Structures are given as C-alpha cells and as structure tokens.
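Note that this complex is displayed minus one protein chain, with the remaining chains in position.
What follows is chain A.
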Amino acid sequence: MARMELRGVVKRYGTVEVLRDINLDIADGEFIVLVGPSGCGKSTLLRMIAGLEPITEGDFLIDGARMNDMRPRDRDIAMVFQSYALYPHMDVARNMGFSMEIRRDPVEEKQSRVAQAAETLGLSALTDRLPKALSGGQRQRVAMGRAIIRDPKAFLFDEPLSNLDAALRVEMRLEIARMHHRLSATMIYVTHDQVEALTLADRIVVLNDGDIQQIGSPMDLYERPANRFVAQFIGSPTMNVVPVEGRDNGVQLRNGAVVSLPNVPDAKEAASLGVRPEHLELVADGQGDLVASADVVERLGSDTNIYAQVEGVGEIVVRNHGNTLVRSGERFGLRIPPEQAHVFSSDGTAILRRS
C-alpha cells in the first residue's frame, strides 16, 4: 500500500532533456497508466520510480519519504518487465520465490506463498519447469507471480503485454485487472496501447516528448481532451481534425460551410475543429454540414468505418453502429453535433465548451 508523489521531476541525459517538470500524485491503491508514443519518456519515468534510473532533478516520494537515493531493493516495489526477465537457470518456483529467497524468509512460508501464487495464476503444474520450456503467456504469468509473491508496496508494469499475441493480450489484460481488484495495490502501468490504458486505468497520464499532456480518468481524456495531441491519441479510429477559421458563434470550414457552436464562447480563437468518427451523424446527401463521398467502407460487424473524402476539407472517418447501407463511391451528408465538437486554438490547446 503506497501513496506516491513526483515533484518537479526532470530527467536529462547529458544535455538532452527526456522528461520535464513531471508532477504527479498517485493515491494509495490507484491504477495509473502512463501512455504515449514511443520515445515520450514513459518507460524512463517508470524506471526512475523503480530506482533503476537516477532522477536528475526533483523529488520522488513514497508515503512522504524521499526515495531519490534509495536503491531499488529498499523501495519495496515489484516490477514486471516487457521482456519478462525470468531467470533462465531457475525453475518456475524458484523464479517466483526468488525475492523471498534473497530476503531469507522461512522456507515453509516461501513454499506456501509460491504454491498459492502458482494456483492463482494457473501455473501449479509447471512449477518445476525452466522458463525456456514455457509459452509466452506462461512466462508472462510467472513474471506476474514473481511480482505478487512478496506483497510489495506497489507494482510497476513496463509494457507487459506487448510481446503477446492479440488473444492472449486480452486475456492477460483481464488478469491484470482482476489482480488489481484482488490486491487493491498501487499500480503504475506503462503502455503505448490506448486500449490497455482506457480499460485498466483509474487515471491515465498522457505523455508526449517529455511533457505530461493531460492527467485524467479515461472518460475525461475521451470527452474533454486538453489538446489536439490527447484528442488524437485517445480513441480509435483517430479523431478527425480539420483546419477552420473562428467566427463569433461557430467555425467556418475550408469549403465555406459554417458549423455553429453556440456552446463555445471563444470560438473566435479556433484554428481547428475535431470530431470523433463515432460522433459524426450520417444524413442524406445534401443535408447536414458536409458533403462526403465514401472511399473505403470497412465493415466490422458491430460497427462500420467509412473513410470518406469531403470536398475542400480532406479525408474524414465516420464510424457508424451496425451495418450501414453506404457503399464505396456513394455520396452522403454529414452533420457535426455541436455538443460533440472539439475546438482547438492555433497552438493545439482545447478551447473549452460551456457544459
């Protein structure tokens, strides 16, 4: 159980600044997901929390105690690595019990904890195997077993599912969610996969290029992105963002169409307009705000993605529930619901709506 605080944390390699002024409070038992494109510094941040990477500036505290100079072993944090990092010369049981072996815990206690963890993770039949005799999913479970066995203050996950195939990834994602419910421990999880972020997190921290872009619950990020980066990073397919010119009570698209946005007081400042594919309303040709012609229609069963060209505006993606009748090459109208429109100023910051 642990409360963590990052205060003005900076990471520099020589003159290269990879993380700038990171401030983050993590509540006890919270599931935090650090998400961002590769190279954004999310793994570095996690490694600084783990103690594997020194903190250049700022402070990191666990339960109020400064941790900057503590060795990893003194922080009482468990970590699951992307590569699993199982000890190849130890069998599954010894891999899982290694931390207790190092702490010289009583052998009986270690054995019973290992047996219990193996039971929970469905590894009971495999405890005497070496890692090389395990499948990817089983190795992943052993890595998780190794983390839970010692009842640490917090768990860190560094892209733990990225080496698994799609089906196994969904399964293990559920496993991690269950683990969080069962242990209600503080967890920090790094991923570049927004689905993992949205499904697992209590709060998501979106990082880009060394800066925190936004911190919020999954629905916060989806509904009220703070800027264009977050807006386009969260959600699939990606939010449509088109250049516009601000007007007094709405915005004007490049093709001349005006979308009135009575709920955006500062619409005048707008430089771009964003609408999620699932929020665009399909209407008959000639109606609505835009005229589009379907380019490619992807039918996914539950949904249909229509990639359409809009004259003077560019490519727009529309996501429609169920199976629409639109075929590729057909023309149709699109309505932009003002309450679902996101407006961004020229520097990409979101212009707030009146709710």
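Some points to look at:
Basically, a residue touches a chain if its C-beta (ideal position, glycine included) is under 8 Å from a C-beta of that chain, and two chains touch if they have at least 3 such contacts; residues count from 1.
Here is the rule we use: contacts and distances are computed from a predicted model.
Among the names given as "NAD(P)H-dependent oxidoreductase subunit E", "Sugar ABC transporter permease", "Aspartyl/glutamyl-tRNA(Asn/Gln) amidotransferase subunit B" or "Ferredoxin", UniProt records the absent chain under the name "Sugar ABC transporter permease". From the options A:Gly8, A:Pro54 or A:Pro72, the residue with contact to the chain not on display is A:Pro72.
Touching the chain that is not shown, out of A:Ala50, A:Ala115 or A:Val283: A:Ala50 (per the contact rule at the top). Interface note for the absent chain: among A:Ser99, A:Asn227, A:Ser272 or A:Thr324, the touching residue is A:Ser99. Considering A:Ala27, A:Val107, A:Ala133 or A:Leu325, the position touching the chain not shown turns out to be A:Ala133 (whole complex). Within the complete assembly, residues 50-52, 71-73, 77-79, 81, 83-89, 98-99, 102-103, 130-136, 139, 146, 150, 163-164 of chain A touch the chain that is not shown.
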